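Note that this complex is displayed minus one protein chain, with the remaining chains in position.
Which chain is which? They are A and B, in the order written, and residues in each are numbered from 1.
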Amino acid sequence: MSLDAHVVVDRGSFAVDVPLRVPSGGVLALLGPNGAGKTTTLRALAGLLPMTRGHVVLDGTTLADDRIHVPAESRPVGVVFQDYLLFPTMSARDNVAFGLRASGTDRAAALARADQLLDRFELGGHADVRPAKLSGGQAQRVALARALAVSPRLLLLDEPLAALDAGTRMTVRADLRTHLDAFDGATVLVTHDPLDALVLADQLVVIEGGRVVQSGTPAEVARAPRTDYVARLVGLNLLLGLADGSRVALADQVSLTVAGQHHGPVYLALRPSAISLFAEQPHGSPRNSWPGRVRSLESRGDTIRAAVDGPPNVLVDLTAAAVAELRLVPGAPVWCAVKATEVDVYPV
Amino acid sequence: MTSRQLHPRRGGRLPAGLLVPAGIGVAFLLLPLLALLIRAPWRHLFGLLSGHDVLTPLRLSLETASMATVASLILGVPMAWVLARLEFPGRGLLRALVTVPLVLPPVVGGVALLLGFGRSGVIGRWLYDAFGLSLPFTTTAVVIAETFVALPFLVISVEGSLRALDPRFDEAAATLGASRWYAFTRVTLPMLAPGIGAGAVLCWARALGEFGATITFAGNFPGTTQTMPLTVYLALQDNPDGAIALSLVLLAVSIAILALLRERWLRA
Partner (left out) sequence: MRRRLLLALSVACTVTTTACGSSSSSRSSSAGATGPVVVSAAASLKESFTALAGRFEATHPGVKVTLNFGGSDSLAAQITGGAAVDVFAAASSKTMATVTDAKDGLGAPVTFVRNELEIAVPPSNPAHVATLADTTRAGVKLVICAPTVPCGAAATSAYGAANLTAKPVSLEQDVKSVLTKVELNEADAGLVYQTDVKAAGDKVTGIAFPEAAQAIATYPIVAVKSGKNPAAAAAFIGYVLSSTGAAVLSAAGFLKP
């Protein structure tokens, strides 16, 4: 194990309790809504925040436990901050060389290494440029180079792509993947974008309210979300119910029929594209139908996403033509239907 | 009904009502300076200046103002740091005390300095008894008086800059392995430089023009304590043209230094 940590930070109104294990070369993504405690966890790992309890052990060396707290400047940890925090009075080269100079490396050697890294990140021509004159993508790479220059054993990235516009984000994400693959230490990255997690990470930990609610590979989590937040993130409808055979009882005396036999508490995942809307109660093969009222309509490129209140409340994807045909407006009554085979069931 | 409208400039509608007081304000500040230039005895200027030993008070003023600025920097930057970054009970009170010399009439400051650091003063008495050191009537007293009135300018300016500075840069430096001192000198100070520069310029200008506290605490003697403002004041009694000539010199020196420093320090 490269990183073995259990971060517990108790601040009265806000508590974080997150165990993490990352192998060398591995990338773990911390996903969660705002205020979940992701940045707090990251800051604790960096040594910028004292922990109430727990431990941080990196490559066998204890950085923090009940007795000791190694300060940030003594930890072999590199951090890329959300807004990069590149030192504005220094050139890109001096920024990258900063960590080496701070630990005593002589000027010539530090600058040479900085140039080397900048070349690797394809920023050789920008070595003398000040951060204010760099584009978002360039600044992000300088920040990464700066963090890597001191050869850390743990790399922490706080929303690394959040400050970039959508177009740049795609290319930078791909580049970042390459760099993270080349990094032989452990990486923990914080994000609220599931795409970042899917592309960059081999391990995903979902935090809500300071606690881990789900973990696994990104694909596993996306396929079987266990919280509303993750479900919405990956674009699924998530319902919780009690299964008895092929019938699952949901809240508000509603029940749905599913394929297969299940028992006990289960999650039901319905893709928005798997639900159909009708003006009247449909008769046909769909086993599941219920009346509802349209709450809102949202245009998403070629499709319209309708929020329909049942119960159960679901999101439904439709074409614009269908919306017009059904004369759907907020408040309009509709019938929802979904085939039993289209409902994913998995135990809680 | 046609009404005359001011054309919007850069997207803003300019209320005509603001132009008049603004214009009056500019005239108010510029006219006296222009009057100085107009009424200057240009023809006799050289004679007046060489006849009136200008170099001695000018050099004294420049030296004492510079020393006062250095003293203010040494004391003021740490003070600003404490006020901006350290949390302690009574911080608000300390800040209020630091700004008192700003609003205190300089002569009152001079009196206070005399009572504190004079030969019979609260602390001065101890200095005199222990070291035979008497501060009034010395050039050191001039520097002390000037520092007393000018230090708050520096502290306020630097404190403002420190507050505007994102403390997370310190954190970034820490994660890169920098000690607190290294981060302060290599990251914080360079970012503070414009604020410190602006504060130092204000401080220097205030020190150069100081009169009330100087004449009360340090006294008045050519070469030792008679700074330029004192010289101008005295010359006004019996030699108005000489006073105007000296004023011109002071004005020219002030403008020159301000122009030079502004460019260098406020380029960022």
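We adopt the following convention: contacts are C-beta pairs under 8 Å (C-beta built on N, C-alpha and C of every residue); 3 or more make two chains touch, one makes a residue touch a chain.
Computed from a predicted structure; not experimentally measured.
Within the full complex, the chain left out of the display is in contact with B. When the omitted chain is restored, the residue from B:A65, B:L114, B:C203 or B:M228 that touches it is B:L114. Although one chain is hidden here, its contacts on chain B can still be listed: residues 114, 118-120, 134, 136-137, 215, 219-221, 224-226, 234, 236-238.
Keep this in mind: only the chains that are shown with their structure count from here on.
Computed from the mean C-alpha positions, the centre of chain A lies at a distance of 54 Å from the centre of chain B. Interface of chain B with chain A (complex): residues 166, 168-169, 171-179, 182-183, 186-187, 190-191, 193, 268.
Across the complex, chain B is touched by residues 46-48, 71-75, 77-79, 81, 85, 87-90, 98-99, 101-103, 146-147, 150 of chain A.
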